[in-house]
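So, subunit A:
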Amino acid sequence: MIWAEFLGVAALLIGCAAPLRAQASCFDDLTARQVCLDRPAERVVTIPMPSASTFIAVDGAAQRLVGMHPASKRAIDEGLLGRIFPQARAIDASIAGAGSDGFMPNVETLARLDPDIVVQWGDRGDDIVGPLRNAGLTAALLRYGTEPFARGNLTLMGDIAGKPERAKELIAWRDATIADIEKAARDIRDGRRLKVVFLQRAASGLAAAGANSYNDFCIRLVGGVNAAAELVGAGAVNAEQIAQWDPDVILLNSFEEQLAPARIYDDAILSATRAARERRVYKMPIGGYRWDPPSQESPLTWMWLADILYPGAFHFDLRAEIARAYRLLYGFSPSDSDMDEILRIRTNGDARHYERFATSATR
Partner candidate 1 sequence: MIGLDKAGVRRGPRWIFSDVSFRLETGRILAVLGPNGRGKTTLIKALAGLVPLSAGRRIAPPVIGYVSQSIGADIPYRALDVVVMGRALGLGLFGAPGATDYRAAHAALELVGARDFAERPFDRLSGGERQIVLLARALATGSPALVLDEPASALDLANQDRLLRVLKDVKRQGRHAILFSTHLPQHALSVSDEALLMLSASEHAIGPTTTALNEGDLTRLYGLAVRRVTLDLDGSAPIDTVVPLFAGAAP
Partner candidate 2 sequence: MSLATTTDETPQRRAIPRWAGALAILTLLLAAALTALCVGRFQIAPLKAIAILLSRVAPLSADWSVMDERIILLVRAPRVLLAALCGAGLAAGGAALQGVFRNPLVAPQILGVSPGAAFGGALAISLGLDGFALIGAAFGFGAFALLLVGCLARVEGRSDTVMLVLTGVVIGALFAALVSLLQFVADPNSSLPAIIFWLMGSFSAATWARVGVAAPGVLIGMATLWLLRFRIDVLSLGEEEARALGLPVERDRWLVFAAVALIEGAAVAVAGVVGWVGLVVPHAARLLVGADQRALLPVSAALGAAYLLLVDSLARSVTAAEIPLGVITALMGAPAFAALLRQTRRKELGA
């Protein structure tokens, strides 16, 4: 400890001794490459879809974000974030295409934005990173899809924003929530563990989230069993396979706008599953970001899932939790109707156990 203090003082002294040298900060990105910034980044561009909202949450503001992926923009425009941070709606989203190969940045468009740092995928090959390097831009690479990566991304955004303590705070919230949930989930007997299927795609063709998905992690965290655990990634499946799994609960992704539980209730086969018979089909909520992939709001996802899966074992007051979380994340107090929208009360309202998410007035 003494040594650390000493070093700190020494650093301070060196900093004072060389006032003309810009203060460099260095940190590791998720591919363990060192990224150095001469000064805290003032102009940030994010190419991975979830990163824009993560950066806004960690920074608590949208001013420093100058460019993002068009899909990030769509989520912001559709969801609550665009209302909380109206200036986010004006951010440039023309740096990349939307679809396949959409993460290949247009370097010249990027250069025009004059970013201090560009956040890019670190697990999709070097082809989408090379052009950034080649243009002399500073790139920070992230990885995605698991809880450790989600935390790493928060840390990375904290480092970029120069607010590492914010990242620590958000991670501490995750730890605390997980500890809470695990304690209660431990008491669920194996025989009572519910079989859950998360449908990654249902509007045209069916695809379920397999073993190594983040949804699988969430389901297991709250004491459920991922019925589709034999799949790898998001596998296309047929209705017959889902009938064979006969899940207790079906979760619908939040990405497909038109998708609603009626898709399951109206299907000749899927309507005969236990989940449909017991009206336990839920569409994933959407807040500052969609709740199905990992994000800064994941603890809310876990609480929501815990509450609807095991209403007897978990007693989260989700509306209060959302209010607290949004103050922490965005400095924003959502109204009752904001909450209804986040929780998709209109879509999910008549599903089993969803009454516990109703406003205190109607409860």
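Throughout what follows, a residue touches a chain if its C-beta (ideal position, glycine included) is under 8 Å from a C-beta of that chain, and two chains touch if they have at least 3 such contacts; residues count from 1.
Per the selection procedure, all candidates are chains of the complex that A comes from, given by their letters.
None of the values given here were measured: they were computed from a predicted structure.
> Taking the stated C-beta criterion, I'd like to know which one of 1 or 2 contacts subunit A in the complex.
2
> Would you tell me which residues of subunit A are touching candidate 2 in their complex?
Touching candidate 2 from subunit A are residues 49, 71, 74, 97-102, 200-201, 203-207, 210, 228, 230-232, 234-241, 243-244, 253, 255-258, 268-269, 272.
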